[in-house]
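With one protein chain withheld, the remaining protein chains of the complex are depicted in position.
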Amino acid sequence: MVPWQFGIIMTHPTNAPGIVHLRVRYTEVDRMGYLHHSRFFQYFEIGRIELLRRDGKSYDDLEQAGVLFVVVKAECNFKAPARYDDELTLYTRVAKQTTVRIDHVYELKRGEILLAEGKTTIACIDRAGQLQAIPPDLCAHF
Amino acid sequence: MVPWQFGIIMTHPTNAPGIVHLRVRYTEVDRMGYLHHSRFFQYFEIGRIELLRRDGKSYDDLEQAGVLFVVVKAECNFKAPARYDDELTLYTRVAKQTTVRIDHVYELKRGEILLAEGKTTIACIDRAGQLQAIPPDLCAHF
Amino acid sequence: MVPWQFGIIMTHPTNAPGIVHLRVRYTEVDRMGYLHHSRFFQYFEIGRIELLRRDGKSYDDLEQAGVLFVVVKAECNFKAPARYDDELTLYTRVAKQTTVRIDHVYELKRGEILLAEGKTTIACIDRAGQLQAIPPDLCAHF
Partner (left out) sequence: MVPWQFGIIMTHPTNAPGIVHLRVRYTEVDRMGYLHHSRFFQYFEIGRIELLRRDGKSYDDLEQAGVLFVVVKAECNFKAPARYDDELTLYTRVAKQTTVRIDHVYELKRGEILLAEGKTTIACIDRAGQLQAIPPDLCAHF
């Protein structure tokens, strides 16, 4: 009913995923020819940023204004490899948001094939590295 | 007695952690001056490889022999930031090993300060990408 | 008249540049907020590959067929910094081509502002790392 009384703020009503198209770069694959697992987390970051942009916000502006986000938890299940030059689609959704943290979930696909499912928690900090409340106008948008 | 009847093979009896010293490189930090979260997973990979080397095995040789390992799951809790030029110590342990998978756990520290705790599952595959049994001589060593 | 008798093969008659649009990623900038200088060379590689694709060739296919290219010389003059989230345009041209080598030149711009001028020489090798002639059907296309 009033979930934010527990520090939980409702996410975007529609919660449509952000969609990003990515082509795997040569420098992103390893000697096996696979997209290196660490790169998935870099893709997820792009997904978060583009989700924000879709809703009219710039992460660059936020950071310049002293609203920084750091990743406090990240996980990924790798289902199938991505290879050099593959065209991938990344779906990013907000799963939960509190006054200082946002959980995102990700699906990375090649066509209909699910390559990876990820989840991250980011926390809002100030320039000194201290937790701060997420600005109100971001609450429904991130 | 015969733990592998359940597909579980006992890990190294002593299970002493592998220890790696790393200095954070300039290209590894982001605009906030923090070691980028994706880099922690690259450090963990170094930890796995050095643990193997400590026990007399070369990942390079394994890969040349068609024994490949892929990461099928990775997670990390980030407790405190690492910064450019920080001298870090990475502790890597085998947590569990089956016939085809190995779980590692990691602690990344700056002095006594715990910066991150990670966990990965790697699976043994052949050149065609199919699961294969981990070679017996690796079972007690990885 | 017959320049290839000296080992020089004429490049694409029109020699129109390949054009790639790139947005600077968060993981590509350094602590100063600038696109790291090493990243320019990664962008140039994307420029070469997309120039090839424009002419109907896939670098992935080439490499699978044992036609590999290695960079034997690279240089760049950095004129102005690129920053996180900048939208850049990369212009790639073939400057010279011999039987085994191709020189590319690059201009990286933000709008009308020239950020960097680069030049690379790539050489065609086989899987054993030995020089081999560039396949004829690539001569007019790369």
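All chains are identified by letter, namely A, B and C, in their written order; residue positions are counted from 1 within each chain.
What we mean here is this: a contact is a pair of C-beta atoms (placed from the backbone, for glycine too) under 8 Å apart; a residue touches a chain by one contact, two chains touch by 3 or more.
Please read these numbers as outputs of a predicted model, since none were measured by experiment.
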Contact residue for the chain not shown (choose from A:Ser38, A:Thr92 or A:Thr120): A:Ser38
Contact footprint on subunit A, counting only the chain that is left out: 26-27, 29-31, 33, 36, 38, 84
Subunit C, residues in touch with the chain not shown (by the definition above): 31-32, 34, 36-39, 41-42, 45, 63, 68, 70-78, 81, 129
Where the missing chain touches subunit B, by residue: 25-27, 42, 45-46, 49, 58-60, 84-85
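To be clear about the criterion, only the chains that are shown with their structure count from here on.
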Angular offset of subunit A relative to subunit B [C-alpha, multiple of 5 degrees]: 180
Centre-to-centre distance between subunit B and subunit A (centres being mean Cα positions), rounded to whole Å: 25
Sites on subunit C at which at least two other chains make contact: 26-27, 84
